[in-house]
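Here the complex is missing a single protein chain, while all its other protein chains stay put.
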Amino acid sequence: MGLTGEWARDWVTDSAEVIAQNRVALITLDRPIGDGDHGENLDRGFQQVLAKLDGLAPDATPADVFKLVAMTLISTVGGAAGPLYGTAYLKAAGAVTGAPELDGAAIVAWLTAARDGIVLRGKAESGEKTMIDAWTPAVDAAAGALADGRTEPEILDAAATAAEAGALATEPLVARKGRASYLGERAIGHRDPGAQSTALLLRSAADVAAR
Amino acid sequence: MGLTGEWARDWVTDSAEVIAQNRVALITLDRPIGDGDHGENLDRGFQQVLAKLDGLAPDATPADVFKLVAMTLISTVGGAAGPLYGTAYLKAAGAVTGAPELDGAAIVAWLTAARDGIVLRGKAESGEKTMIDAWTPAVDAAAGALADGRTEPEILDAAATAAEAGALATEPLVARKGRASYLGERAIGHRDPGAQSTALLLRSAADVAAR
Amino acid sequence: MKKLINDPKNVVLEAASGIALAHSDIVTVSMDPLFIVRKDAPVRGKVGIVSGGGSGHEPLHGGFVGFGMLDAAVPGPVFTSPTPDPILAATHAVDGGAGVLHIVKNYTGDVLNFETAAELAEAEGLTVRSVIVNDDVAVKDSLYTAGRRGVAGTVLVEKIAGAAAERGDDLDAVAAIAERVNAEVRTMGVGLTPCIVPHAGEPSFTLDEDEIEIGIGIHGEPGRERIRLEPADAIVDRLLPHIVDDVPFVSGDRVLLFVNGMGGTPLVELYIVFRRAAELLAERGIEVSRTLVGNFVSSLEMQGCSITVLRLDDELTELYDAPVQTAALRWGR
Partner (left out) sequence: MKKLINDPKNVVLEAASGIALAHSDIVTVSMDPLFIVRKDAPVRGKVGIVSGGGSGHEPLHGGFVGFGMLDAAVPGPVFTSPTPDPILAATHAVDGGAGVLHIVKNYTGDVLNFETAAELAEAEGLTVRSVIVNDDVAVKDSLYTAGRRGVAGTVLVEKIAGAAAERGDDLDAVAAIAERVNAEVRTMGVGLTPCIVPHAGEPSFTLDEDEIEIGIGIHGEPGRERIRLEPADAIVDRLLPHIVDDVPFVSGDRVLLFVNGMGGTPLVELYIVFRRAAELLAERGIEVSRTLVGNFVSSLEMQGCSITVLRLDDELTELYDAPVQTAALRWGR
């Protein structure tokens, strides 16, 4: 059974909760290698999304939900993460427009589209210590799980696990994009906040799918 | 034997030393109830006086020395203390102009003139927590010692002792002149820095006379 | 103590060199005796205006030397009034034959040193008038104090008296205008953090992490009371009544509202304070017709601000609006 509009709504609700819970943690990650606002920015954005969720039609598809998230994040988050996450959700919506349910292939499609959207806007490559270092392993793991014939929740779980590992793996890196890039060697030893929030969001997607 | 020009010079030299030694102490007194510069101001002034001392004629009278101190303090100390001490030394010089040696009566005369000069400029009355609260007891004590037939060093010692007691006695007072007056009740418990420097200078005068 | 300085002893002179280099189009700086003077001084036939006082309040006073404001400023050591010598020299330098006005903040040191300088100048044949600025309502009762302090309102006295001199008023008239501004202006401040005088090397007072000082002076002198930190609006609600009820300013009055930063408070906070002060004045029917926001009378790096209200009439408004060209205040040319 694929992921429904219901799942998408629940994911948003859970994301908002997870981000709120991790607001301080994300701020704390952003402080040493950024400007200490990543948690604040995302929290502001997801609270807005939450407030708008009720406005969706009852039969909203996952793409409709993604689009709402995209537009709301773009217009409320600001900073680097706002346009990047906004583009990600917008491209994700584009990849599954109209589909009432998302099967494994659709999941891989929207994850891929999301990642590609971030690359298009932010021009980051892998290993540059950005959220891409969580997204790309997630996309690859999801594609692998799909090839292995896993279920939708399993595919999302694989993506989340890979994103978590990817976020962790940003720690030893020097940054080449975003504010952390100004730090040179001094970014080493710090986890990228955007990669961490990506892992949190994908873990939330998997958790909600597994319920 | 009266106080000579030699004594006056030595007093200046010793004053400069005493003030330098008490620079921090006077700053510390001025901090809670003023602006923390009294020691700095007087030290700057007396170092300048010291530098100019050699320029005096070898037969300079006490009044000549007082005048040099006056002009130098006026032009280098600034703040409230500069014009006040400047006036004090200027009036002291005026009280003993021309005299090569100062007997007890002359000492009382210049102490009185100095105090009156400060009152003329600063308009402080006794008990207003200013240097006047050291000067007036000093003048009175000197006059008393003179009446008792004491020697010149004894007269200065009486003045210094009274100035010290006067400075101490400023501690419980509320200030009505100078910066400390802005504090109201909060000035209570702090010694007035100008009264303290007055006590130091008069003690130096007595010490040098007693050598 | 973390400061962008070299030897604490050289702070004032090095800053003066910087001012000379940065504003050579407007001012000339005499290094010894130290004073900052309008480039075209003395202006023949114009009343000269001299102010001065301890350094550490920049842009006061050097930043206000120029067309339409001060003819000279005499900076003393940090937070210590200058001695009579440079005041006297500045007075000579700006005397264009119409006499010189001294604008003096009411601190014992400033008053005494300017007084001595004025006496010396008069003895040398100059005509000098003095106006003592005492706009600080934080000081409770002038009978029992050295009197109210001169604080941020000084800028407005200097601006308006400067305009009067520039339009050709004689010495008595310029002094009268300055007295009038002083009579119509009231200020009160709040300090959030202390400041460190360079040669002292440590703060002149301390405040706990949640304490603020209401009615603080511009040298970090303690003020009227020490209270717990409050939101900006609550602080303004505390300060403004003292300012407004003193003259008092009443419904129908037109005023200039001036929020002055103490040096270490970001501008964004000054606007928050301004907003509340403007609201309160509006509630009382007092019309804010001119405004000024920024760090004009600072106390080194102290965090805090003061609020100044000046009642305007047509003449004061016109003089305030008149062209001014100084390092820190400029319009109309």
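The letters A, B and C name the chains in turn, as written, and every chain counts its residues from 1.
Definition applied: a contact is a pair of C-beta atoms (placed from the backbone, for glycine too) under 8 Å apart; a residue touches a chain by one contact, two chains touch by 3 or more.
In this text the structure is predicted, and so the values were computed from the model without any measurement.
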item: Touching partners, among the displayed chains, of the absent chain; value: A, C
item: Touching the absent chain when the full complex is considered, from C:Leu270, C:Ile286, C:Val309 or C:Ala322; value: C:Leu270
item: Where the missing chain touches chain A, by residue; value: 27, 31-32, 34-37, 40-41, 44, 74-84, 86, 121-122, 174, 176-179, 181-184, 186
item: Residues from chain C at the interface with the omitted partner, ascending; value: 2-7, 11-12, 14-19, 21-23, 55-56, 58-59, 63, 78, 190, 192-193, 209-210, 212, 229, 231-233, 235, 259, 263-275, 278, 288, 291, 293, 295, 298, 300-301, 303-305, 325, 327, 330-333
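In the analysis below, only the chains that are shown with their structure count from here on.
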item: Touch-based graph of the chains, sorted into line, ring, star, complete or other; value: other
item: Chain whose Cα centroid lies nearest the overall Cα centroid; value: C
item: Chain A and chain B, separation of their C-alpha mean positions in angstrom; value: 76
item: Chain A-chain C separation of Cα centroids, rounded to whole Å; value: 55
item: Numbers and ranges of chain A residues touching at least 2 other chains; value: none
item: Residues of chain C whose C-beta touches two or more other chains; value: none
